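Only one protein chain is missing; all other protein chains are in place.
Our next item is chain A:
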Amino acid sequence: MKATVHIFLKAGVLDVQGKAVEGALNGLAGTSGWSDVANVRVGKVLEFDLNSPDKAAAEAEVKSMCEKLLANTVIESYRIEVA
């Protein structure tokens, strides 16, 4: 089974990296017309294989990984996909 985990800073937590990218995109607006970009968030994606009996078990396992190690839930939210 293939697991994908998306991790972003929580809504409301200032994403300084996102802001820098947003500023760069807007700064290029003169040549490329990207002045309509807003609310850029930079996150990370983790992909891995899992040897779980079924989808529900896999999801539970990945959730536990997120809570324990992959995300810091003080500042980050995560989204899990299992297929």
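Rule of thumb we're sticking to: a contact is a pair of C-beta atoms (placed from the backbone, for glycine too) under 8 Å apart; a residue touches a chain by one contact, two chains touch by 3 or more; residues count from 1.
Criterion: contacts and distances are computed from a predicted model.
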Checklist outcome for this item: In UniProt, the chain not displayed here, chosen among "Phosphoribosylformylglycinamidine synthase subunit PurQ", "histidine kinase", "Biotin-dependent carboxyltransferase family protein" or "Glutaredoxin", goes by "Phosphoribosylformylglycinamidine synthase subunit PurQ"
Item to check | Residue numbers in chain A that touch the chain omitted from display | outcome: 9, 13-14, 16-17, 20, 68-70, 72, 74-75
